[in-house]
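For this depiction, one protein chain was excluded, whereas all remaining protein chains were kept in their positions.
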Amino acid sequence: MKEEIIIAGFGGQGVLSMGKILAYSGLMDDKEVTWMPSYGPEQRGGTANVTVILSDEKISSPVLDKYDVVIALNQQSLDKFAPKVKPGGILIYDTNGIHNRPNRDDITIYPIDAMDATLEIGNSKAYNMVVMGALLEAMPYKLPMENVVKGLKKSLPERHHKLIPLNEQAIEKGRELLKK
Amino acid sequence: MKEEVRLMKGNEAIAHAAIRYGCDGYFGYPITPQSEVLETLEELMPWETTGMVVLQAESEVAAINMVYGGAATGKAVMTSSSSPGVSLKQEGISYIAAASLPALVLNVMRGGPGLGTIQPSQADYFQATKGGGHGDYHLIVLAPSTVQEMVDFVGLGFDLAFKYCNPVMILADGIVGQMMEKVVLPEQRPRRTDEQIREQCPWAANGRKDGRKRNVITSLELESARMEVINHKLQAKYREIEKNETRWEEIDVDGADYLIVAFGSIARICDKARELAAEKGIKVGIIRPITLWPFPTEAVEKAAQGKKGVLCVELNAGQMIEDVRLAVHDRLPVEHFGRLGGIIPSPEEVVEAIETKLIGK
Partner (left out) sequence: MEIQDIIRPENKVYCKPELLDEVHMHYCPGCSHGVIHKLLAEVIAEMGITDRTVGISPVGCAVFAYNYIDVDWVEAAHGRAPAVATAISRLWPQDVVFTYQGDGDMSAIGTAESIHAANRGENIVMVFVNNAIYGMTGGQMAPTTLVGQKTATTPYGRRVDLNGHPLEITNLMAILDGTCYVTRQSVHTAANVRKTKAALKKAFENAIAKRGTSVVEIVSTCNSGWKLSPEKSNEWMVANMFEKYPLGDLKNN
């Protein structure tokens, strides 16, 4: 098993923390993991992306040009990374604010309305976990939910542990988006 | 603290590793992309647990001179910075080397020259391996390629520093500093007691207990004949280090047609390129110098034997390639591939470089 994933969007959408929770969940599932962010001023509101690799084997390059799964959360990221999905791979994008839709027929594309789903939950901070839910549902690698919860516990500071049920709810919501 | 598996950034891992090694003091000044080292230490408050001193200095210059002071007393002390800050530290590093003091310096390299960029780079290879500061001296230079090696090299670095009474540099880059990976943190070691330090470092200037002769730590010797002797002693030590401490890693070197030489995180990008090249039927081996000084000259020479060409991949305009060329004596083509200014090459680009620079010829 090996999943090479990039999550890209605006700074402030929780891109880096989603990557961290994903990586920690993989670690709890006994996988090798890497988490490589873009860093610097772009963290302050510009675009942000993070490459997460989950694998049974030792991971070589933490930096990639082609991905099994691309998650694009704004138009800029979609334009940049849609061409970088490997043939047969997966593209998940949030339809909110997207005017140019991707047209590739050699990959599986999941447009999701994560923003609306988040509003239904009533806490905008849960946005990245809705997206995470869609990813967990779409990935061929089935990460057991118990290890995702463990990953959440490891990633979030103790004072935020009361938010874990909300995060679980958001992940479930994201899964449903894909099942529709 | 027991051995522990964690997911953390290379920079955070350095902080944890320092505490667990039993490091006595850290002195630093914030600069991207390595500020998490100081931030993590301040958050962990090791002065409450192990008694380790952590201090945000007023400058990189002050920080390295605090390291000089701490090292002069036999304590295990370190600093960290990134390229422009490490330039500022060079005077102090030269003094530490000249006075034969043990110390650990981390450079999480970013793109230069000048203020440059905060993105990853390996353009301080010359500075780290060929001197950096003034005078004939060498640092032992360790190049980590994983977050685990960031942890391991803190321990290895301090051990080597004390074994040879010589400063050690961990030459990392923004990738390995900023990325998160699974790490196994070692068990907490106790810090040495003052009595143990006095025993281990009888040369240290920490107060002349029990009427012993005074200890003076200095790099000054105005008498040329004596200064030459000091230099010869340093050189003899460097030959000893070359003999004992050269480290490298080889991947699929036997049976390969082409050899890549790369260090740090870039060696991992090259490892992915090796896989991609193999899919195309191109057999590539990799040699990764782990000590950049002493450089694994003989290992590179041996690994290059029978190959059709060597590609030196580094995030600079061609620095390590000089050592690679010296190692292979121009017996076969040695080409360079690198990206500059903080751009990280993709594994695909490395494969393309093999095709155009070595096979296409």
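Note that the chains take the letters A and B in the order they are written out, and that residue 1 is the start of every chain.
The definition used in the following text is that a contact is a pair of C-beta atoms (placed from the backbone, for glycine too) under 8 Å apart; a residue touches a chain by one contact, two chains touch by 3 or more.
Nothing here was measured: the structure is a model prediction, and the numbers come from that model.
Taking the full assembly into account, the omitted chain touches B. Within the complete assembly, B:Gly69 is the residue of B:Gly69, B:Pro84 or B:Pro333 that touches the hidden chain.
Among B:Asp194, B:Glu275, B:Glu301 or B:Glu349, only B:Asp194 touches the chain that is left out of the view. The chain not shown here is touched by just one of B:Asp24, B:Asp124 or B:Glu149, and that residue is B:Asp24.
Touching the missing chain, out of B:Asn206, B:Asn231 or B:Thr297, is residue B:Asn206. Checked against the full complex, the candidates B:Val184, B:Val216 or B:Ala317 give a single residue touching the omitted chain, namely B:Val216. In the full complex, chain B contacts the hidden chain through residues 24-25, 27, 53, 55, 57-59, 61-63, 65-70, 72-73, 75, 77, 91-92, 95, 194, 205-211, 214-220.
Just so it is clear, only the chains that are shown with their structure count from here on.
Averaged Cα coordinates give chain A a centre that lies 34 Å from the centre of chain B.
Contacts from chain B toward chain A in the complex involve residues 5, 7, 32-33, 118-119, 174-175, 178-182, 265, 268-275, 344, 346-349.
Considering their complex, residues 20, 23-24, 27, 32-37, 39-40, 59-66, 154 of chain A touch chain B.
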